[in-house]
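The complex appears here without one of its protein chains, the remainder shown in place.
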Amino acid sequence: MPVVTKDIVPLLVQTGASARVAEDIPARFVPGDTVLAKNVNPANHTRLPRYVRGKVGTIMMDHGVFVTPDTAAHGLGEHPQHVYCVRFTAAELWGGDASSKDTVNIDLWDDYLQPA
Amino acid sequence: MNGIHDLGGMHGHGPINPPPTEPVFSHEWERRIFALFIGAFGGGHYNVDEFRHAIERMDPAEYLLGSYYEHWLHSIETLLLEKGVVTRDELDQKIAALKGGH
Partner (left out) sequence: MSHDHDHTDPPEDIELRVKALESVLADKGLIDTSALDELIDLYETKIGPRNGAKVVAKAWTDPDYRQRLLSDGTAAIKELGFSGVQGEDMVVVENTPDVHNMIVCTLCSCYPWPTLGLPPAWFKSAPYRSRVVIDPRGVLKEFGISLSAEKEVRVWDSSAELRYLVLPERPAGTDGWQEDQLVELVTRDSMIGVGFPKSAPDNHQQAGA
């Protein structure tokens, strides 16, 4: 395994390690689509927080293709897929008392979503 | 996993109380564990998803009581032990040696 030495630190820090994957994978959703964040409760690693599960939102951006944390955290490969920014209204997430103006925007992997 | 890390929307965690200023690191050990994280990551010993998941697997009470960099220490120890990069004995012997050196 490579050892991080002092001389490569500046380059390492400036380059980082993007989770973006250069694979041409078709997007299932486009901005404007209405989607449902799946109501799932995996015991493994996931970046689908409980507070959006089962909620309906709108695709705002398609960020492109990224490594999937749910598999990468368990040695199960990169499983590249699209990540989208999904907008949920505060009322959808928290009910009628929430501000009618406010929104929560969260980046979600394709697998976390289904058409609504 | 439905872990303690998944905090969004919870009540009862108290006020934020942001101080006007604070140092980048509060203790020397925070500097070392921060740098160790990048050093061991750059050395290919774990990926960031494994790193986050090892934090999520912490005991919930320990997670809430522990500071950010304590989470990092826990995660790096956990992963390096699980992957056999270091052993419990090696760490314990080193701790004993460091204590003896005081």
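Per-chain numbering from 1; labels A and B assigned in written order.
One rule holds in what follows: a residue touches a chain if its C-beta (ideal position, glycine included) is under 8 Å from a C-beta of that chain, and two chains touch if they have at least 3 such contacts.
This is a predicted model, so every value here is computed, not measured.
By the touch criterion stated above, the residues of chain B touching the omitted chain are 5-11, 13-19, 22, 24-29, 31-36, 38-40, 43, 45, 52, 55, 57, 59, 62, 64, 67-68, 70, 73, 76-78, 80-82, 85-86, 88, 90-91, 94-95, 98-99. Residues of chain A that touch the chain left out of the display are 1, 3-6, 8-10, 12-20, 47, 49, 51, 61, 63, 66-67, 83, 85, 93-94, 99, 101-109.
Note that only the chains that are shown with their structure count from here on.
With each centre defined as the average position of its C-alpha atoms, the distance from chain A to chain B rounds to 24 Å. Note for the complex: chain A touches chain B at residues 1-4, 12-13, 17, 19, 41-46, 49-51, 67, 69, 72-75, 93-94. Note for the complex: chain B touches chain A at residues 1-2, 6, 8-9, 38-39, 41-45, 47-50, 52-53, 56.
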